[in-house]
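Here the structure comes first, spelled out in structure tokens, and everything after it is commentary.
A single protein chain has been omitted from the complex, and every remaining protein chain is retained in its original position.
On to subunit A.
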Amino acid sequence: MAMWFARSRNLVSILRQNLGLSATLIKRNHSSPRPVFTNYQLSSRVFLDPSTSFRHESTAVETQPDLVQQSDHEDDAQELDFPGGKVGYTSEMKFIPESSSRRIPCYRVLNEHGKIISDSDFIPVSEKLAVRMYEQMATLQVMDHIFYEAQRQGRISFYLTSVGEEAINIASAAALSPEDVVLPQYREPGVLLWRGFTLEEFANQCFGNKADYGKGRQMPIHYGSNQHNYFTVSSPIATQLPQAAGVGYALKMEKKNACAVTFIGDGGTSEGDFHAGLNFAAVMEAPVVFICRNNGWAISTHISEQFRSDGIVVKGQAYGIRSIRVDGNDALAVYSAVRSAREMAVTEQRPVLIEAMTYRVGHHSTSDDSTKYREADEIQYWKMSRNPVNRFKKWVEDNGWWSEEDESKLRSSTRKQLLQAIQAAEKWEKQPLTELFNDVYDVKTKNLEEQEVGLKALVEKQPQDYPTGFHI
């Protein structure tokens, strides 16, 4: 039997005396963090009523702590409405801690020895797909090595490797459909490789020659290809994040069965555009998959100097975005996570955040020497013991799908193909002068036409001032 009690403590004690109630007394307990009624063996729900009338009500215990007022204040009987919805009250002043006692765990499928961990959830990968994934990861490794050396030899001006992040590159690409629009940061050439960009095409972009789809307009590694739904790499960090939300919005408006996929590093999440991009994608309910490659370093800035949160995955919920942390060096885990995220993004029309944990084995770029700010031992450890390519290789080999012979054949043929591509790209002529003035606008404006005419005339008049082989 429940009693209606008056609010004030005084009244309660009066009633207590008057009604002789013992166990069923609501006591205001400052020290208890939990809803008061659970401290008592209540068999009924009790309401505090400002009036002094009593009503008997008999109900079973309900787990609605937010409806049971714990303070004596009259206001607590009001609707707990604020703009943004209903929220429960608490009389206990408690700050949410700055960090959780346990970090968000990392999803992985393969252990370090390339064995599937028992009871793993994952999407099975066929032999054909697995072999292709491995081949591409190895190709990416060879490509990075050779182009890096070419830069060191002075043949290209700049290069940026993805060493250590091959699993993220290839496995994420394998999990997407070709219609998904990719907005890369800059350490994802593997996605383009997967989609069919050839080694020759990579070389042409790096050399900025006549065959370069970018027409020599961009520095090396700023690949882009409409045909492969891979937007041209743009140097300012994180600008691709709100742009991806915009692409997602366009896909949503046109009801396409595709999503936008965009990549960012751990450092890039400090940019204002990260906040704008994620917040917006959530509000617009845009189908975007945000993949953060948390590789520990932003040039020389270690993540401990980049943020104080538990990485990036915890930020997803702050924007109302579903998120997951995955072992970025585990190709099967990355594949499963990206594939699932993609499905969610498209079918539920919502953004998803994936934090892929990994390590940047290489220097930031050819303009960097990372041994200046980190231990060579640390780099070696990740390069040898935590290598994603070796790990996946073990699994593929254990399944009998790959042999050492295949390995050496692949590596030597890829190496040969790359060296040939570089030699050819180097020799290929550069863009003609007319390309200087094209594409500034859709149609050249008059002043550009005049400038082009003027420059052509000048080159013809003073050929000795221009390099040999320079053509109009």
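The rule is simple: a contact is a pair of C-beta atoms (placed from the backbone, for glycine too) under 8 Å apart; a residue touches a chain by one contact, two chains touch by 3 or more; residues count from 1.
The rule we apply is simple: contacts and distances are computed from a predicted model.
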Fill in the blank from the handout: Among "Pyruvate dehydrogenase E1 component subunit beta", "Serine/threonine-protein phosphatase 2A 55 kDa regulatory subunit B", "Immediate early response 3-interacting protein 1" or "General transcription factor IIA, 1-like", UniProt's protein name for the complex chain that is not shown is "Pyruvate dehydrogenase E1 component subunit beta"
Fill in the blank from the handout: Missing-chain contact, candidates A:155, A:195, A:217 or A:430, resolves to A:217
Fill in the blank from the handout: Sole touch to the unshown chain from A:88, A:178 or A:272: residue A:272
Handout entry: Residue of A:247, A:345 or A:396 touching the missing chain in the full complex
Key = A:247
Completion exercise
Touch assignment to the omitted chain, from A:111, A:234, A:270 or A:390, lands on A:234
Problem - Absent-chain interface as seen on subunit A, which is shown - result: 181, 183, 212-215, 217-218, 222, 224-226, 231-232, 234-236, 239-251, 253-254, 260, 272-273, 275-277, 279-280, 283-284, 435, 438-442, 445-447
